[in-house]
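Pasting a structure here, questions to come.
A single protein chain has been omitted from the complex, and every remaining protein chain is retained in its original position.
Just so it is clear, A, B and C label the chains in written order, and each chain counts residues from 1 on its own.
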Amino acid sequence: MITEVLLYGEISFKEGYAFPFTLFIITLIVFGLTLMLIKRNIFIPRIRRLPAIDAIDEAIGRATEMGRPVHYCIGLGDLVSGYDVPQTIASLSILRHVARRCAEYDTPLIVTFRWPGLQLIATEVVRQAYLEAGKPEKFKPENVIWVTSRQFAFASGVMGIIQREKPAASFLLGYFAAESLLIAESGNLIGAIQVAGTANSYQIPFFVAACDYTLISEELMTAGAYISKDPHQIGTVFSQDVLRIISIAILLIGAILMSFGLKTVVDLIRM
Amino acid sequence: MSEAIIRLQEVDPRILYLLMFIVISIPLLRPIGLPISISQETKSLYDFIEKNVKPGSVVVMDSDMSPSTAVECLPQFIAVTRHLAEKGARIIFIASRAVGVQFIEITMKEVFGGGPEHPDYGKKFVNLGYRPGGSVGLRSFAEDVYYMKTDVYGNDLTKLPIMEGVKNAADFTLYCVATGSAVDGYVMLITDPYGTPVGGLCTAVLASRVYPYWPEKVVGFLIGLRGGAEYELLIGKPGRAVAAMDAQSLGHMLIIVFVVLGNIGYFYSSRRRKQ
Amino acid sequence: MSKVYARDIPLAITTIVAIFIILDGVLKWPEYNAVARSVTQAASVIASLTILISVIALARVHAYRVIRRRPGWIESSLLLTVMFITILVGFGYWAIGILPGENELLSDLYDAFLTPGDATIFSLLCFFIASAAYRAFRARNFESALLLASGIIVMLGRIPLGELVWGGFPSLAFWLLNIPNKAGARVIMISATLATVALYIRTLLGYERGWMGRVREGE
Partner (left out) sequence: MKETIITLIAAGMTLALFSYLWRENRAYRIAEHLYIGVAAGYGFVYSMDAIRRIVEKPLSEGRYEWYIPIILGLLFLFYFSRKYFWVYRYPMAITVGAGIGVSLVYMLKTRFIEQIRYTIVPLVTGDPMTTFNNIVLVFGVATALSYFFASAEHKGVLGVSARIGRYVLMIAFGASFGVTVMARISLLIGRLQFLFFTEPAYYMIPVAIALLAYAIYREHMQKKK
């Protein structure tokens, strides 16, 4: 039945989506191979140190010394629509790390976010961290705050929370839009150490300008792997680098061929 | 004296805030009238419409505006609609977010002088209202224009003369979207599958993200208030955007002056530290 | 056993749903596409319902504050009051057949509170962008000097007044936006997508479980 359908062309690729799909499959294969090499201990990739991640630990330490809380904002992102999904997932794995540290140091942690669905997830992530640190009684569910789903109402709420609670460290990691600078400048007004990160290209400049450390685009997504040091996670980061080499090669070869008037590469990747 | 120069790098931000209020307010109450030149992004959208939009061409005007982005996008939306109406295009208004519908009504009133009661309604222009469902909804609309069934006033779409011969996104000459969030989705779901170019009516903040698509997929785009002012000048009808440009000039200059002062203070103090 | 229900089946559901919709994105197969469209719409219905939990949690936090007279309880009681009024207005009219889209009182509330709120908070950015530029645009090293220079040139190039200072600013600003900025924006997109694909693969294979919330010992 399947062969019939395939042979007589009931199903076909949508125009222009054959190559993207192939690329996805290639990534899967590269990842599988890397994982195999890691499992057999033949090759173990290492991840470059990210200064911003070390800064997170330092900032939590400073907050502890000053006896002031830590603020963590997951941002505007949700888990349903488009390209904020990966940033939210990445932010949640960093949150796990931050919550664990805060639990160990007995530093209050305030978590803010916009998408209501995160109420469940973020609360559980933080609760789990306190359980692991052996201090479940210190966990305060009311400190995981859904501000509201409206973008600027959310921003005003977070700005108010920052001014009232005066956190010594503020982490803004995830998907951010225009409120990036509103929240970051509010943090500056009270002199918090800020580590920010987003993959939203037109908000990165504001984080670079207003925060002490910035995780730029990809760094946000690999931070989770860097923290966990889990071989599977590091394996995907390595396959990401393999894909990067492929794309740089496609770009340079394509441009050189293009200089001679050959459009081979462009035609290939258009498929 | 030197202490004062060094302190230039740590002026209380509230002084800056107060000056900003003053500098923006004055030209709004008493305009100066500085000249404005036309940028290439604006010109390319204007040229595309001049060249490709014939009487009867179908153009979608998508209002993805919210009250906060409308300051920038509404003058653009009105100016482009005015241009399209002059060219005799069939204009389909649609809103990608619920709060965008009110701006379609304002635009219809300003350009055509009326809404659904206007004699040309349903012939020259139609208001489909809010299209829910984010990118999923956009995909359905692109596949089948009649997925909405009726316009916002309950008229059956299949019976309106304006929809004659329109099936899917491939039948549009241009898909203009006034937005402050992203054009990526429109390029992804309209241009890539159907080949219909996108015209961007963008807030200035979005501009840097539209450049990668320009001019291949987004044929032209207007950047913020200035884009609107330029388009108003291109079609020869200066409006609210032109008036606000003076305040823009002064606001920018204030920031530049403060950046320069901050650097003088920084430069001076770091030189003294070296000595 | 409960580990299977609590962890493995949800992970498998994620993977199956994702692959189902990925195939819909690349294949032209009308029957399949139609089913997939219903599935995505159903998923958005499910997602919309998460707001139930958040509204309950928000009401709980503020009600606690009001009952115990904790600091800020007056503001909290205001918040609860207007929230319930808005919900009552919305559903009260809905009950007698007036949908939220046609509910005039609801749109009055919108005009009175949300429109000015959105616009004002958004416009605070005008002040914050000024103070951020003032603080960050310092020529501390070569990198920040580049940031400073390109920022100032583009600002001068965008305003009529800058043109009066030097006629070359607009074209220089245009070049900066069109070439280096294009390159930068493209790289951010490309690299973010690379990382996204890697992250999605991790999620689909069940290695990235941040979204699952509580993960118990051994899960």
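Quick note on the criterion: a contact is a pair of C-beta atoms (placed from the backbone, for glycine too) under 8 Å apart; a residue touches a chain by one contact, two chains touch by 3 or more.
Since this is a predicted model, take the numbers as computed values, not measurements.
Engineer: Out of all the chains shown, which come into contact with the hidden one?
Structural biologist: Every shown chain touched by the left-out chain: A, B, C.
Engineer: Which residue among A:113, A:130, A:213 or A:238 touches the omitted chain?
Structural biologist: The missing chain is touched by A:238.
Engineer: Can you tell me which of A:80, A:195 or A:211 touches the chain that was removed from the display?
Structural biologist: Residue touching the chain left out of view: A:80.
Engineer: Can you list where subunit A touches the absent chain?
Structural biologist: Where subunit A meets the chain not shown: residues 16-17, 19-21, 23-24, 45-48, 78-83, 85, 117, 119-121, 124, 147-150, 153, 156-157, 159-160, 163-164, 201-202, 204-206, 208-209, 216-219, 222, 226, 234, 237-238, 240-241, 244, 247-248, 250-252, 254-256, 258-259, 261, 265-266, 269-270.
Engineer: Can you list, in ascending order, the subunit C residues touching the missing chain?
Structural biologist: Residues of subunit C in contact with the hidden chain: 2, 5-7, 9-11, 13-22, 24-26, 39-53, 55-56, 58, 72, 75-76, 78-87, 90-91, 94, 99-101, 106, 108-117, 119-127, 129, 133, 142-144, 146-155, 157-159, 173, 175-194, 196-197, 200, 203-204, 211-214.
Engineer: Could you please point out the subunit B residues that touch the chain left off the display?
Structural biologist: These residues of subunit B touch the chain that is not shown: 14, 17, 20, 24-25, 28-29, 68, 70-72, 98, 132-133, 135-136, 184, 187-189, 192, 203-205, 207-208, 212, 216-217, 223-226, 244, 247-248, 251-252, 255.
As a working rule, only the chains that are shown with their structure count from here on.
Engineer: Looking at which chains touch, is this a line, ring, star, complete or other?
Structural biologist: complete
Engineer: Which two chains have the most C-beta pairs in contact?
Structural biologist: Max contact pairs: A-C.
Engineer: Suppose each chain is reduced to the average of its Cα coordinates; what separation in Å results between subunit A and subunit C?
Structural biologist: So the centroids are 14 Å from each other.
Engineer: Just the number, please: Cα centre separation of subunit B and subunit C in whole Å.
Structural biologist: For subunit B versus subunit C, the centre distance works out to 20 Å.
Engineer: Considering subunit C alone, which of its residues make contact with at least two other chains?
Structural biologist: Where subunit C meets two or more other chains at a single residue, that happens at 44, 118, 122, 129, 131, 133, 135, 137, 185, 189.
Engineer: In subunit B, which residues are in touch with two or more of the other chains?
Structural biologist: In subunit B, residues 13, 68, 134, 208-209 touch at least two other chains, as defined above.
Engineer: Okay, in this complex, where on subunit C does subunit B touch?
Structural biologist: Those in contact with subunit B are residues 37, 40-41, 44, 101, 110, 115, 118-119, 122-123, 126-127, 129-131, 133-135, 137-140, 148, 152, 155-156, 158-164, 170, 174, 177-178, 181-182, 185-186, 189.
Engineer: Sort out for me which residues of subunit B touch subunit A in the complex.
Structural biologist: 13, 68, 134-135, 180-181, 184-185, 192-193, 205-206, 208-209
Engineer: Over in the complex, which subunit A residues touch subunit C? Could you list them?
Structural biologist: The touching residues are 10-14, 17-18, 20-21, 24, 27-28, 31, 78-80, 83, 86, 88-93, 95-96, 115-117, 119-125, 127-128, 141-142, 145-146, 148-153, 155-156, 159, 164, 178, 181-182, 184-185, 188, 199, 201-202, 204-206, 208-210, 216-218, 220-222, 224, 230, 232-233, 236-237, 239-240, 243-244, 247.
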